[in-house]
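Heads up: the structure comes next, in structure tokens.
In this view, the complex is presented without one of its protein chains, the others remaining in place.
By written order: A and B. Residues from 1 in each chain.
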Amino acid sequence: MAKRTGIEVSIAIAEAARQADVDVVSAYPITPQTHIVEHLAQLVADGDLDANYITVESEHTAMSACVGASAAGARVFTSTSSQGLALMNEIVYLASSLRTPVVMALANRALSGPISIWNDHSDVMNERDTGWICIFANNGQEAYDLTLMAFRIGEDKRVMLPVMINFDGFILTHVIEPIYMFDDDEIADFIPPYEPVIYLDTDNPITMGPVGVPDIYTEAKKQQEVAIRESRSVIDEVFDEFAGRYGRRYRAVETYKAEDAEIVLLAQGSVIEAAEAAVDVLRDQGKKVGAVELRLWRPFPFDDLREVLCGTSIKQVVVLDRCISFGGPIGPVLSEVRSALYLEKDKPMVVGVVAGLGGRDIHLEEYIEMFRIGEECLRTGKDAGEEPELVKIVGLRE
Amino acid sequence: MVEIRFHGRGGQGAVTSAELLAQAAIKEGKYAQAFPAFGAERRGAPVLAFTRISDEVIKLRIGIYQPDVVIVLDPSLVKAVPVVAGLKEGGLVVLNSKKGPGDWKKDLGREDVMVASVDATSIAMEELGVPITNVVMLGALLKAKPLVNLEPLEGFIAQRFPRIAGKEIKAFRRAYQETRVE
Partner (left out) sequence: MKLKEKPTWRELPFACCIPEPGNSVYYKTGDWKTLKPVVDKTKCIKCGTCWIFCPEYAYEEDEYGYFESNLEYCKGCGICARECPAQCITMEEEVVE
């Protein structure tokens, strides 16, 4: 039976890794870290988790150790944030191309500079094209549940890809809130022992990570692209099984009061709950508004998104980005949502706003302002920002 | 929903107060959040911690700007920090002070609010031997506003301070007795 506990979200995520019975944890306590790896180090030291905790001298090595351990057939977990992930970047690509299903808990935070230890989505957007399965959690419960599911998804023989579970740094990692945690036995049943497809074995040697000459590289990348695309059916299967077992249903694209809405705010992560609160306020004023959450970031849920946004009551989408793509479309999520709808005939207008960078709180009135911007854009048919910028930064001091 | 803001100094355990309160509320089946003001923690610097308690799911995930309750763990903070900033009309201030609540109302310039005060530093020194007032001040809070039941909170206090559980609980109960509310 699941037990409702008041627990820090970071500790709950670490407990999920323990319950998944990971073999190897490697992480580096760069600032800002979280209690996730601290708690796991404690569990290993106290003998409460039979795993190797590999201490390293940098995040680059942490990810290298993770990939190596996974290549040797171990179940591997790590956690990081912002600059730490940026330092891992080189090996993050290797994890996906070597098909090592490492699970990473990513406490989303801003990138320097100026130096910031606070929350936004700059770190994950920087890793967008690394070939990892990438899923967002909105609250502590989801972060715990999705960490458990990440092992099932990534390690599935039809997938064999690393998985990144995203949750907002500080806003979620440092909060104590009620979380339903499962018994260890239940999780042992849900997450069976890991069986690798290929692994480094001296009795049956193989080479992992060889040179891919120009005659090979393109085919290798195509294979990888197909793998992450095809992981979608397994993600849905695992979401289904989880819902069947435990009653909580996860979807690639989640909606809130969007069925008859004209204007929706589309976002990722913990802000979606506050957006829902803003929807409630505006609904009370008779406005037809809703919220849409892009939970699954990679593989991108094209069909799901089109189903929600196209040929429906929705006339206007306001995409809330928590990161800036400098000199580009400004909002990375904005540009992807727009491109996903490009060929659709009956599609809404899509405009973008940016807010909540580097730990700036987004107040309820600001969410309401975002809906107002949506209304305005729908009326004028223009982008949210003033020329030449496409997006409007909400909460900016002009 | 009740929003509570704790003012303390780094190392005094304001975050622990916020967490214990939330844990007790969650144990009673309520929804609650506890979190520190996010930043780099330094010993001695003024710090903030927050607790939200509600009968419904809490969707707000930002700092508390308009609290219902303010708790001040260290008497010297009142001079250094605008502790009643944003405090809702008719809200509650819980102070660690030898001075009575009536005097404080005038000093704070907020005749509209309820004030509770207790000499938490003396209680902490007598019962614990150190001027750490986080648990003591929870006793004062519950006297002024019974947000949670005493027993589950005492359970979490004992869990958090296993070696000095008896002393902490005694200090907590003393504060509950000695707090004056006006």
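In this section, a residue touches a chain if its C-beta (ideal position, glycine included) is under 8 Å from a C-beta of that chain, and two chains touch if they have at least 3 such contacts.
Computed from a predicted model, the values in this text were never measured in an experiment.
Of the chains on view, those touched by the hidden chain across the whole complex are A. The chain that is not drawn here is touched, among residues A:V44, A:A72, A:I198 or A:C310, by A:I198. Within the whole complex, the absent chain has one touching residue among A:E195, A:D215 or A:D284, and that is A:D215. Listed residues A:I206, A:A243 or A:L396: the one in touch with the omitted chain is A:I206.
For chain A, the residues in touch with the chain missing from this view are 97-99, 160, 197-198, 204-210, 212, 215-216, 218-220, 222-223, 226.
Simple rule for what comes next: only the chains that are shown with their structure count from here on.
Within the complex, the chain A residues that touch chain B are 4-6, 8, 117-119, 168, 170-172, 174-178, 270-271, 273-274, 276-277, 359, 361-364. Residues 19, 22-27, 29, 31-36, 38-40, 58-63, 65 of chain B touch chain A in their complex.
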